[in-house]
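In this view, the complex is presented without one of its protein chains, the others remaining in place.
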Amino acid sequence: MHITIADIAQLIEGELVGSGQMEITGCAGLKEAREGDLSFLANPKYEPLAKESKAGAILVPRQMALAGKTIIRVNHPSLAFSKVIDHFLKDAPPLISVGIHPTALIAKDAKIGKNVAIGPYVIIESKAVIGEGTLIYAHSYVGHGTRVGAGCLIYPHVTLREKISVGKRVIIHSGTVIGSDGYGYVTVEGRHMKIPQVGGVVIEDDVEIGANVTIDRARFDQTTIGEGTKIDNLVQIAHNVTIGKHCLIVAQVGISGSTQIGNHVILAGQAGVVGHLTIGDGAVVGAQSGVSKSIKSGGQVFGTPAQPLREAFKTNAHIQRLDHYVQWIQELRKRVEELEKKDAKND
Amino acid sequence: MHITIADIAQLIEGELVGSGQMEITGCAGLKEAREGDLSFLANPKYEPLAKESKAGAILVPRQMALAGKTIIRVNHPSLAFSKVIDHFLKDAPPLISVGIHPTALIAKDAKIGKNVAIGPYVIIESKAVIGEGTLIYAHSYVGHGTRVGAGCLIYPHVTLREKISVGKRVIIHSGTVIGSDGYGYVTVEGRHMKIPQVGGVVIEDDVEIGANVTIDRARFDQTTIGEGTKIDNLVQIAHNVTIGKHCLIVAQVGISGSTQIGNHVILAGQAGVVGHLTIGDGAVVGAQSGVSKSIKSGGQVFGTPAQPLREAFKTNAHIQRLDHYVQWIQELRKRVEELEKKDAKND
Partner (left out) sequence: MHITIADIAQLIEGELVGSGQMEITGCAGLKEAREGDLSFLANPKYEPLAKESKAGAILVPRQMALAGKTIIRVNHPSLAFSKVIDHFLKDAPPLISVGIHPTALIAKDAKIGKNVAIGPYVIIESKAVIGEGTLIYAHSYVGHGTRVGAGCLIYPHVTLREKISVGKRVIIHSGTVIGSDGYGYVTVEGRHMKIPQVGGVVIEDDVEIGANVTIDRARFDQTTIGEGTKIDNLVQIAHNVTIGKHCLIVAQVGISGSTQIGNHVILAGQAGVVGHLTIGDGAVVGAQSGVSKSIKSGGQVFGTPAQPLREAFKTNAHIQRLDHYVQWIQELRKRVEELEKKDAKND
């Protein structure tokens, strides 16, 4: 990466205010940005954040000024920013060459798109479909009839079982297993009989899935991960779960069977959600929370069992002060006893 | 799958009451069943559940009637039901052909049973034994001297380290590691010295193990998973743990070293159990609970630290009402102060 602020201004047809010589080495939000990072300000209410930001340059709306900062004025800062990110991502050449490695085993009736890269010891089973420009690193496994869209990136040691559908531009990190059997049994006289799990998994476009994640196939139907949703490492998604679009599912979260999660939902790290719930659009679940009831759209919950955020904070504040309250109770007991004694005398 | 209710009645030698034409596409419990599912009623006390069930047909005891439902009367509904499940499971042909793929590397002194299927890039190390009819998918690894029984199903990317014993009809999902070293160190002057972990792991018959599970080998002796126990995804089982028969260990549970778990125990999702405990037969541990004390047979616990279920519910109800109680305390303080003031005047 050798790109200056001036180069970026040109790339996004923006108006540079300040020196264009600094080299930009990455992109980040205003808070996380460091020297050498490009950031952006779309909403004027975040101007104070922009003033404190350490970013090397900030994309801002036309007409805006930010004293003392190097800025690039554009019509649409957020779209311009995503254009720069795309530029950075494309700039890093893939570590795998286009072509099919001679040790890759590809079934004769699999369909392989143009310009794919398929690494050593990869296995593509019968009737699988690999879209144009998709990269599949070493040792990964694509099962029978599984379809992977165009422009995907599959890292080493990924398992895609049979009859999985993966959209376009999906990234799947190493060790992840998609399409393992759902955990379903009927108990007959103390023995757990396996219920056949014959459904599939649908991963929509622009999803990213971290390392060592597990996503089970549905009993019938589909387990679904919606467009643009980003899943962190070691997450468990049970059979028949539906996750909406543009959600953030942070590391080590577990979602039980048949739960339906809306769009733009955030589940923070190590949270657990029981089965057969509905989590509304835009809901936020705090870290380590245990969700046992459905959540309305926009609801924010925390704790085990999860409560609405305000109540949870109040409850937690009370818990931290329990020692204090117990002292009050003990003191009250003495004072009431004292009053009762006096009262008895007066009778 | 093309099997009608009438076909099923014939398969299990039952008496059909109602139309036999509907096609049955799956099996499920009364609650979970949907149109097209077969279910069963073994215990007459669940008759109300059977009446509400959406199952396409229900196996019931001889002489029972269920108005408005398609039923099949049999001598033993639960056994007949498991016979149908077996039928369904066998009906799905395996996606791997009997035979040994030419890229599978099998040690000369390994013993391979009849009618096995061993997929591409599978490795079977020296002195390993693979039982009759076992299927091992691509990329899996069977270590030195490890014995896998008959009729097992090992999915892609499974690691069975050395000296592991796997029973009959065991299913192991992708990414699972069995026989990694136990987490054992002695701290000598601030440095953690590794204690050799030279024991094994025993997986008994009819166990199913989910994806990306880790089961450590014992220091000496064996880590043991009892017959018929079903383990969900991303579960951690430490060295020297013993799990009894027919347990359900739900996703992301962690069990610390040397803990002994009885038969028919249920550990719900994300629960943790500390080391060197004894969990009695039939115990139930709620989701996300932290178990720090042994549990008697039949005990049901919840919370962190885990309490008996009734106490946990009571405690939790109190916690939810803390704000209310604190208001009471504050009000009491005022009222007592008022009484004290009056009392002081009266003196």
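Labels for the chains are A and B, by order of writing; each one numbers its residues from 1.
Everything that follows uses one rule, which is that a residue touches a chain if its C-beta (ideal position, glycine included) is under 8 Å from a C-beta of that chain, and two chains touch if they have at least 3 such contacts.
No experiment lies behind these values; they were computed from the predicted model shown.
Enquirer: Which residue among A:Ala6, A:Ile100 or A:Leu339 touches the omitted chain?
Expert: Residue touching the chain left out of view: A:Leu339.
Enquirer: For the chain left out of this view, which of B:Asn212, B:Thr229, B:Thr242 or B:Asn263 touches it?
Expert: Of these options, the touching residue for the absent chain is B:Asn212.
Enquirer: Considering the complete complex, identify which of B:Thr25, B:Ser53 or B:Gln252 is in touch with the unshown chain.
Expert: Candidates B:Thr25, B:Ser53 or B:Gln252; residue touching the omitted chain: B:Gln252.
Enquirer: Kindly state which of the options B:Gly56, B:Pro77, B:Gly119 or B:Gly175 is in contact with the chain not pictured.
Expert: In the full complex, the listed residue that touches the missing chain is B:Gly175.
Enquirer: On chain A, what residues meet the omitted chain?
Expert: Missing-chain contacts on chain A: residues 25-29, 34, 40, 42, 78-79, 81-82, 85, 88-89, 92, 95, 103, 119-121, 137-139, 155-157, 171, 173-175, 206, 208, 210-212, 228, 230, 232-234, 246, 248, 250-252, 264, 269-270, 287-288, 303-304, 316, 319-320, 322-323, 325-326, 329, 332-333, 336, 339-340, 343, 346.
Enquirer: Can you list where chain B touches the absent chain?
Expert: Residues of chain B in contact with the hidden chain: 105, 121, 123, 125, 139, 141, 143-144, 157, 159, 161-162, 175-177, 180-181, 183-186, 188-196, 198, 212, 214, 216, 219-220, 234, 236, 238, 252, 254, 256, 270, 272, 274, 288, 290, 292, 304-305, 307, 311, 314-315, 318-319, 325, 328-329, 332, 335-336, 339, 342, 346.
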